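For reference, the structure I am asking about is given below.
What you see is the complex with one protein chain gone and the rest in place.
For clarity, chains are labelled A and B in written order, and residue numbers in each chain start from 1.
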Amino acid sequence: MPEIQLPASLADVEPVRSVRTPAQLDYTFTAGDATTRFLKGITQKKIIGQQANPDSRVYVPARGADPELGAATPIEVEVAQVGTVTSFCVVNLQFYGSGMEIPYTSALIMLDGADLSIMHLIQEIPADQVRIGMRVEAVWRDDADIEPTLESIKWFRPTGEPDDVNVRIPGEIRGTGLGSWVGGVAPTELTVRNPRTGEGGTAEFGGEG
Amino acid sequence: MCDAVTDQTEVGEILSAPLIIEYPFKRTTGPIIGAFLTGLREQVLVGSKAEDGRVIVPPAEFDPVSGNDLTELVEVGPEGVITTWAWVTEPHAKHALDDPFAWILVKLDGADTPMLGALKAPTMDVVATGARVKPVWADEREGHIDDIAHWVLVEGDAA
Partner (left out) sequence: MRDIAVISFAQTPARRSVPELNEVEMLMPAVHDALTQVDMTIDDIGFTCSGSTDYLAGTAFSFVSTLDAVGPWPPIQESHVEMDGAWALYEAWVKLQLGEIDTALVYAYAKSSPGDLPMVLTRQLDPITVGPLWADSVSLAALQARSLIDSGKATEADMAEVVARSRKDALNNPKAQLAWDRSAEDHLATDYHIAPLRKGDCPPITDGAAAIVLAAGDVARSKVKRPAWIRGIDHRVDPIHLGLRDLTVSESTRIAAEKAGVADGKVDIAELHAPFSHQELILKEAIGLGDDVAINPSGGALAANAMMTAGLIRIGEVATRISNGEADRGVAHATSGPCLQQNLVTVLEGDA
């Protein structure tokens, strides 16, 4: 670091080395069309997904666009309130602002009828017994407390059904999403079938080749 | 299960909610900006001397032309002259002054580049480019730009 020449008036005082510059920005977040539809469904204790056409993937929660097709998702689809755990993690840290008792489990849950996992809590089972393939169901708040928020579902709990041993990892069928990476192979234009044109893709990634 | 409910129905009122984002930053200043903030705490204004002899306030860490380190800090001000100004009729809650005020760029005595500040003045009619101003120091200073509470016109120099 270069030698700094200070004026005499500052030669013998404790130098400032850091400064706090806190800043707060206030916004009014608007949910837009797709998220508003999803959250209004929640107030009726329905889980509503969207899709671009009757044959394309069902996104829950939807953002209004199908990232495979680059198309709007005008069709609303109610999906099941039961699904399969496709991945999970056990949280052993107390995060600021979280009232959760640790350890607890956050999981990706593929609801029956959906093509995208939602992330939610798993409760009513010890954390060390949660597993991929486990069947779970939504547990809603009391009706009086239902609001347009995903927190209206308190958590998911085991249904007691047998595990789905053929658990469908998101995207596996069409070679997209988490499943594409199973086996340690990254998705590329060569290995993945193009969902718009139907071209390309090796067999394990949904193509013919 | 999973039947299409419908093509889209009217969504009705779009949901919205307050969203507040806070950035609780604590920044490392480095020696040059650190010295500037040290000066504010001590009620001393400093600039850095560029290679062409210009004095830059707030001090620059690097020469604006060559990019070389600047290492010589010199005292400037505390008075200076307004080089440009803008009159704020409706101050924002985040602004330091509650009543209408002027943003000013003020070139401190001994400095060659102006710095930004808020000037407390009764009306815009008394503010002018070229008018002399001086800092009003905050009572409690910690080495922060807010150690200058605001600027005021030097009396007897009203425009």
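Methods note: contacts are C-beta pairs under 8 Å (C-beta built on N, C-alpha and C of every residue); 3 or more make two chains touch, one makes a residue touch a chain.
Model, not experiment: these values are computed from the prediction.
The missing chain, though absent from the view, touches A, B when the full complex is examined.
Of the listed residues B:14, B:136 or B:152, the one in contact with the hidden chain in the full complex is B:14. For the options B:88, B:138 or B:154, the residue in contact with the chain missing from this view is B:88. Contacts to the hidden chain, counted on chain B, fall at residues 11, 14, 16, 19, 21, 25, 27, 29, 33, 36-37, 56-58, 60, 64, 83-89, 92, 94-96, 103, 105, 107, 113-118, 124, 129, 144-146.
Residues 19, 21, 23, 25-36, 63-72, 176, 187-189, 192-197, 200 are the ones on chain A that touch the missing chain.
Convention: only the chains that are shown with their structure count from here on.
With centres taken as mean Cα positions, chain B sits 41 Å from chain A.
Considering their complex, residues 1-9, 11-29, 31-32, 34-35, 37-39, 41-42, 44, 46, 69, 71-75, 143-144 of chain B touch chain A.
Considering their complex, residues 1-7, 9-10, 13-33, 35-37, 39-40, 48, 54, 58, 74-80, 112-113, 148 of chain A touch chain B.
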